[in-house]
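Up next is subunit A:
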Amino acid sequence: MKGVRIFCLSFLLLCLVLSLSMRSPALSPDYVVAVAENTPVSGSFYPKNRPITIAIVPKSLDNPVFVDSMETSMQTAKELGVNLEWVGPFKVDPDLQVKIIEGLIWRKVDGIAISTSDPEKIRKVIDKAVAAGIKVATIDADCPGSKRLFYCGTDNYKAGWACGEAMVKIVTERGLAHKRLRTAILTGGIEAHNLNERIRGFQEAVAGKLDLEYVALLACDDDTTTGAKMVEAYIKEHPETDLFFFAGGWAFFGPTESMPLYQEWCNNGGIAVSMDTFYSVLQAAKKGFAQALVGQDFRKMGVLTVKYLVDAIQGKPVPMEYIDTGLELADESNFDQLLSEKKPWEMK
Partner candidate 1 sequence: MTALKSVFAGLQNRLVNTFKLRSLRTKFILSFVALSTIPMVILATFSYGVYHDILQQNIQSYTSEVIDRVDRNLEIYLSDLERILELRNDYYNLQFIKLSLAGDVEGNRKFTFRLWENLNNIRNYKTELRDVSITTIGGVTIGCYGVTHTDLSQNKLFQTLANRTSKENSIAIWGPHPDWLGGPVFSVGKAIHGDYDNFLGMMSIDVDVELLDRICGNIRLGKTGYIMLVDEDNRIIYHPNPELIGKMIGALLGESSLTDWQQDFTTKMGPGNQLIRVKTFAPANWKIIGLSNRFELATEMQKITRLALTIIVSTILVLTLMAVYFAHLLTNPLKELQQSMRQASEDLNTNAVIHTMDEIGELSETFNQMLARIRQLMNQSVQEQEKMRRTEMRALQEQIKPHFIYNTLDLIIGLLETNKNEDVINTVEALGAFFRTSLSHGQELITIREEVEHVRNYLYIQKIRHGDKYNYLIEVEEQLLNKKTIKLILQPIVENAIYHGVRELETAGGLITIKGFFMEDANTVCFQVIDNGVGMDPAKMEDINRCLRESGTEQRYFGISNVNERIRLAFGPEYGVELSATPGGGVTVTIKLPVVK
Partner candidate 2 sequence: MFGLLLVEDEEAIRKKLMNNVAWADYGFEPVLGAANGLEALALIEKYPVKIMVTDVQMPKMNGIELIKEIKRRGYQMKIIVISGFAEFEYAQESIKLNVSDYLLKPFASKRLLEVALRFKEELEKEEAERSEMNDLRDQLKKTKPL
C-alpha cells in the first residue's frame, strides 16, 4: 500500500512538472521594430554647374501641331547653348501636366514654357514654379491670371475673329446671310483658354452679320482621330447642320477618307471654316472639307519662346508680356501655293 502511495505522489509530481514546463515559454513582449534614423532621399538630379535647362510642356505629345514648335525650339536652344527638354503627357491630361510641371520644379530646371490645357489647374503650379525661382512662360495656350512671365503664341481671339470674318464672307457670297443657320463647333478641350478665345473671336466677328444658331460644341481632347470621329458622328445624326467651325484642325490631321458623311455634307453645300494651315489640313480644304483656313505660326512660337525665356533666365528684360506670332489666312485662292511651300509631317 505504501508503494502505491509513493507511486501516486510521483505520478502527480510528474504531471505538475510537465504542465509547468509546457507553460514556461509564454509571455512574449509585443512586437518591436527598431526605427532607423531618417535618411532623406536625395533631391537634385543635376550638378550645380550644369548648362541652362529649359523645358517646354505641350498639352500632349501626340498632337502634331507642336512638331514645328519643338523643332524650332530645339534648334534655337542648340544655337543658344542651352538644354531644351520637351515634356508633357502623351495625351491631353491636365492633371498629369500639373504633375510633370511639379517634377520640373523639383528638378529645378531654369525655365518652363507651358501650353496650358486647363488654366484653373495649371495656374497654381505656375505660381509654385515662379515661387521656386523658375522663369515660366506660356506658349500656344495662355494661362491668364497666373504669374507667368509672358505668353508667346497666336492671338487666339484675333484668330477666331479671322475665322468669323471668313465665314461671313463665304455665307454672304452664297446669299445665305439673311438665313438662320445651324452652326456646330469642334473644340479641343472645353477648358482650353486659347480655344475658347478663338470661339469667342469667331462668335463676336459674326455677331450682327449672320444669324447663327449654335447647335453643338464638340470637344475632341486635341485628338486627331477623335475629332474626325465626332464630326462624322454628328453629321450623321444632324445632316441639317448648316455651318461648322473648327477651333482646331484636328479632324483633318489624319486621312480624310474616314469622313465620307462629312464629305457628302460639304458637297451638299455645308460650309466649314477651320483653324490651322498644316499640310494635311490644307490638303483636306483643297478637297472641299473647308472653305477657309486660319493658320498659326508654330515655328515662330518655338523660336521666340526659347529666345525670350533664355533672356529672362539670363536676367534680360522681355519686351512684352504678349508675344503675338501672327496669323496665316488661306482659301481656295492660295491653297496650292501654301501646299507647295509646306511639307507633310510624316510622323506615322
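FYI, a contact is a pair of C-beta atoms (placed from the backbone, for glycine too) under 8 Å apart; a residue touches a chain by one contact, two chains touch by 3 or more; residues count from 1.
Selection rule: all candidates are chains of the complex that A comes from, given by their letters.
Only a predicted model underlies this, so the values are computations on that prediction, with no experimental measurement involved.
Q: Name the candidate, out of 1 or 2, that touches subunit A somewhere in the complex.
A: Among 1 or 2, contact with subunit A goes to 1.
Q: Any idea which subunit A residues touch candidate 1 in the complex?
A: By the definition above, subunit A touches candidate 1 via 1, 4, 7-8, 11, 14-15, 18-19, 22-23, 25-26, 28-29, 31-37, 39, 41-42, 45-47, 50, 53, 55, 61-62, 64, 67, 70-71, 74-75, 78, 83, 85-90, 99-100, 102-104, 106-107, 345-348.
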